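Apart from one protein chain that is not included, each protein chain of the complex appears where it belongs.
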Amino acid sequence: MFWLIPLLPGASAFILAVFGKWLPKKYVSWQACLSVFASFGISLVSFFGLLKVPPGSLPVIKTLFHWIQSGSFNADLSLQLDPLSSIMTLVVTGVGLLIHVYSVGYMAHDKGYQRYFTYLNLFTFAMLILVMGANLVLMFVGWEGVGLCSYLLIGFWFEKHSAANAGKKAFIVNRIGDAAFILGIFFIFLIVGSGDFRAITGAIEGGAITQGMATLIALLLFAGATGKSAQIPLYVWLPDAMEGPTPVSALIHAATMVTAGVYMVSRMNLLFTLSGVAGQVVGIVGALTAIFAATMALTQNDIKRVLAYSTISQIGYMFIGCGVGAYAAGMFHLFTHAFFKSLLFLAAGSVMHALSGELDMRKMGGLRKYLPLTYPTFLIGAIAIAGVPFLSGFFSKDAILTHAFAQGQYFIWALGLMGAVLTAFYMFRLVFLTFFGPERIESHAKEHLHESPRVMTVPLVILAFFSIIAGYVGLPVVLGEKANLFSRFLDPVIHPGPEVHLGISTEWLLILVSVAVALCGIYIAYVFYLKSPRTPHRIVARFPALYKLLYNKYYVDEVYNAAFVKPLVNGSQVVYDNFDLKVIDGTIDGTAAATSFAGKVLGLFQSGLVKDYTLVLLLGVVIFLGYLLF
Amino acid sequence: MGIFLFFLLAILCVGGVLGMILSKNQAHNALFLVFAFACLGGLFGLLDAPFIAAVQIIIYAGAIMVLFIFVIMMVNLEQGISPEKKKWTLGLSAVLAVFLLVELGLAVRGMLGSLGRTGGPSIGSPTELGRLLFTDYLYPFEITSVLIIAALVGAIVLVKKKEKE
Partner (left out) sequence: MIPVGYFFSLSIVLFVLGIIGFFVKRDLITMFMAVEVMLNAANLAFIALAKAAGSPAGQVIVFFVITVAAAEAAVGLAIILLVFRQKKSIKAEDMRLMKG
């Protein structure tokens, strides 16, 4: 039954793609939402069914048919359900459903309505294939499928030059990671002889993979993950991806697709644990990304870009979790992040909707009295992500930092903690600039200022609810050995590494430090942007170079441009001028000219007169006979 | 007697063909050809092939040439079409024809004497031919009948005027 989960949105996408043009908007909305709703229902049923399955018989696998059989290369079209993919299906279909519903309101007046829902359904299908595929090949299909949908949706308003470019950028940057990813898959096929996850697990447990090989493969796979999950050095596409419609940013570029890398690393956790070095690399890249992206978020004025950098930073936290061997904690952060980040994006979309598409925070302010539902939900999201106790983000981020500390990774822990301060700061900078303080709204936008329709606010409320409670499935270990339901649920898939226990007092201390850090960040934001709004200007005046560096995002885009894009473009131009125009075109033109010339010459023999032809025939007979005789 | 008859028929036959080549009138051409083919039938008779001789005269001199005459009468617009005027076609074909004649002569030169003479046991009785046609050559015979049907239908379809035109 669970194999229907991806197929329903897939079928819906197919129908919309083929017949969408002739279907009324109302029908399109219902079909798109209901297909995801049905998927969500089945996911829930499968989840509860999975709780009853004894751990020994996991994962549940449904093979639909043999897909590729070519010599020793075999791949089935088979879907699997185990705790890891079950959680992912719940997140994808649950958050996806809310975003589908929200989109009905947000995209109501767009002329590409049917196309939008086709892509959105297609994305859901591909993402579910990614998380449910029982072998690496099928997973890669989903991996590429979500990449394609991401490209299509970033460039959804392709008439806009910047949107089309952003789509291309995302696609090309992802390609780099994907090339590494597929290389990793090839290596696995080379050694294991199969892409099946069970076979890979068996091979690792049987000692078929050496540590060096494991490192190579794990690093290649992680390179793929840095592309898809926007980590250093391939994160550059995600901020630009905000050109797409806001619900897309929420679904694809915050909640689901970009976390595919975390899912993949968790899925291959045995490999990373075996390698050791690769795990360390994952942790360090994650920590660096977390702090690097957080600093870039400090100075951005575009509301969606702040959220984009925040997403990069938060995914960095998830990779910290994976890197220090706390895969369950990483997945847990993925789980809670999906709720509060999509909430923040959707609320930001609601703000944009209210302000007729305004994105610049400097032109907002004081919005809390105009947006009575958007404001509190956004605030809940901000509190959750900042790591204030009793909301979901606190539990998951704390779990990651605690594990990092427990594993003795103090450097990573310190970076994470700094990132936490910055997170709290820039999120509340966002809140204060948008909803508090003096109104800086432009007059034409103010005329249409209104709260969003119910179809958009209801998903916000639901997401806010989950942003609060989602953390309670993974309580810290200090509250009891069995408090962390989430981690115990994942145990059959996540093969626990060396367990290091901290003393109870140390753990409480760490929690207190986290809380202090979060509150500290919020307080600084309060001082900077509400209490004495001139402080930021003074700091900018004091450190102009630093501000400029941050404001321009460390010039990474410019460096990449100069280092990779420009040489490539120039080199291509040279090749185009010399090779394409001269050699290839010359060959083709030459062939055509030679053929035409030969035709003209041979045409001279074609007089059209039957006697001439017969004469040649006679000549042939005479020559042939002469040859036979002499 | 036999050798005299052969030379008479051979000269008449070649003469008929030459007449066909030299005459400008198409109807005369056809009549020259009938004459040549009739002489050829006589030669077949000398070669102990009485049945084929009869068939030659009935089908060629009778049926096929009548067909030719019909067509000539239907298309006879201009009297006398002069021979080929393109010098090099004519010249080249003549040279090639002579070459071919020489080559063929060289090819059969050594074996002409070994072919024997006419007379001896009879081989071409209609009984014997009929037996062969319906035993050893049954399939070619049947296939030929299909060919004739096809030619018949084809000729009718080609020449028939379309009703609507």
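First chain written, first letter: the chains are A and B, and each begins at residue 1.
The definition used in the following text is that a contact is a pair of C-beta atoms (placed from the backbone, for glycine too) under 8 Å apart; a residue touches a chain by one contact, two chains touch by 3 or more.
From a predicted model like this one, the values you see are computed outputs, not experimental measurements.
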> Considering the full assembly, with which of the depicted chains is the omitted chain in contact?
Replying inline: A, B
> In the whole complex, what residues of chain B lie against the chain that is missing from view?
Replying inline: 2-3, 6, 10, 13-14, 17-18, 20-21, 26, 29-30, 33, 36-37, 40, 43-44, 46-49, 51-52, 55-56, 59-60, 63-64, 67-68, 71-72, 74-75, 77, 81-85, 89-90, 93-94, 96-97, 100-101, 104-105, 108, 111-113, 115-121, 123-124, 128-129, 132-133, 136-137, 140-141, 144, 147-148, 150-152, 154-156, 158-159
> Residues on chain A that touch the omitted chain in the whole complex?
Replying inline: 599, 602-611, 614-615, 618
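In the analysis below, only the chains that are shown with their structure count from here on.
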> For the complex, which residues does chain B have touching chain A?
Replying inline: 84, 89, 92-93, 96-97, 99-100, 103-104, 106-107
>> For the complex, give me every residue of chain A touching chain B.
In response: 611-612, 615, 618-619, 621-622, 625-626, 628-629
